[in-house]
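What follows is a single structure, written as structure tokens, with notes after it.
The complex is shown incomplete by one protein chain, all other protein chains being positioned as in the whole.
Coming up: subunit A.
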Amino acid sequence: MSTNRDIAILGVGMHPWGKWGRNFVEYGVKAARDAIADASVNWRDIRFVSGAATIRNGYPGQVAGATFAQALGWQGAQVNTSYAACASGSQALAAARSKILSGECEVALVVGADTTPKGFLKPAPGDRPDDPDWVRFRLGITNPTYFALYARRRIELYGDTPADFALVKVKNSEHGLENPNARYRKRFSAEDVAASAMLADPLRLMDVCAVSDGGAALVVSSLDYARRIGKAGAPRVAAISTVTPSFASELVEMPDIATDSAVACAPQSFRAALPKKAYEEAGIGPEDVSLAEVYDLSTALELDWIEDLQLCRRGEAARLVREGATRVGGRIPVNPSGGLACFGEAVPAQAIAQVCELTWQLRGQAGARQVANAKVGITANQGLFGHGSSVIVTC
């Protein structure tokens, strides 16, 4: 296992997810202060503040690193802001790792937070036929359309059923019950899911995640610094994969209207490429993984991720869920935090929140949702415009 390019996670913190309607800075600072306290470091000792941008909150959101640094109290640290859609938090973490591994700083803060609007996500106004996002909405193709096409494809290819998808929601709702940072902490049955309104066949309202307000933060450092402050045993970031897709795209990706043509290049799966690079970087394989936090924008998408992470063969994820293998207590727990099903998506905070969960799990501090003997955790997420990430945390 590689160690010379690892960094230590000294502290983690989150502002609970919800629909609070307050300024995103408040969530980010709360999460950051918790992470700094958890790390037992002095704010003035943090020499790099790496923010994940929110594009929905004006100028302060676009310069999130500086916004959080000022709100915590300017103390002359260097700042950076990353935007990579759903992978913004991982990209901010990667920037912090580069600073640390290059020797430019020893300890850094990574923060992401968002305040989200009400209702469905919709495109910017105005007639823009050159913008694929405008085109697809003009034709009536929304975000759930893509999730539903992928879900139906599983039904057609593998014989998955809507009842299998519902099991994912049931499982995640049980995981999130005791998570103080989760927005939805209610047990849902398969009957509840089946009784919710059809949104985009075969997906019902309860198969698709909401958007939320929330904030998450990490304090990370060099291994040497961690040893010096008596935290040699802190969980470590062993890999951060933020690779782009490879031409030609295998799936129609949001917001596109078509795939690439695979006449000259074979089709490539973007989702599968993300953890592949992470495994290579960490020098481990899927057989080493104790738990995974994946981007369950829909219940069916969690099944796709399980296969992309190579936790089972293609087409077998539904069987894993039916057998209870992905529950806490099962062979390979997936989304012990409760996942997006219990959180809803707070874009710039979500990839960081996934790493917070792995950290608590690897420290054995996850309470009722604790995965026994957790040694290696992996995250995965994918967002718009060719962005995605996969992070591996080891102890």
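Quick note on the criterion: contacts are C-beta pairs under 8 Å (C-beta built on N, C-alpha and C of every residue); 3 or more make two chains touch, one makes a residue touch a chain; residues count from 1.
Here is the rule we use: contacts and distances are computed from a predicted model.
Which of the following is the UniProt-recorded protein name of the chain this complex doesn't show: "Peptide ABC transporter permease", "OB-fold protein", "Hydrogenase" or "Peptidase M16"?
"OB-fold protein"
Touching the absent chain in the whole complex: find that residue among A:Arg22, A:Lys122 or A:Arg228.
Reading the full complex, the residue touching the unseen chain is A:Lys122.
Which residue among A:Asp201, A:Glu280 or A:Glu323 touches the omitted chain?
Result: among the candidates, A:Asp201 touches the missing chain.
May I ask which residue of A:Phe68, A:Tyr150 or A:Trp360 touches the chain that does not appear here?
A:Tyr150
Residues on subunit A that touch the omitted chain in the whole complex?
So the residues of subunit A touching the missing chain come out as 119-120, 122-123, 125, 127, 129-130, 132, 134-142, 145, 148-153, 156-157, 197-203, 246-248, 251-252, 257-265, 267.
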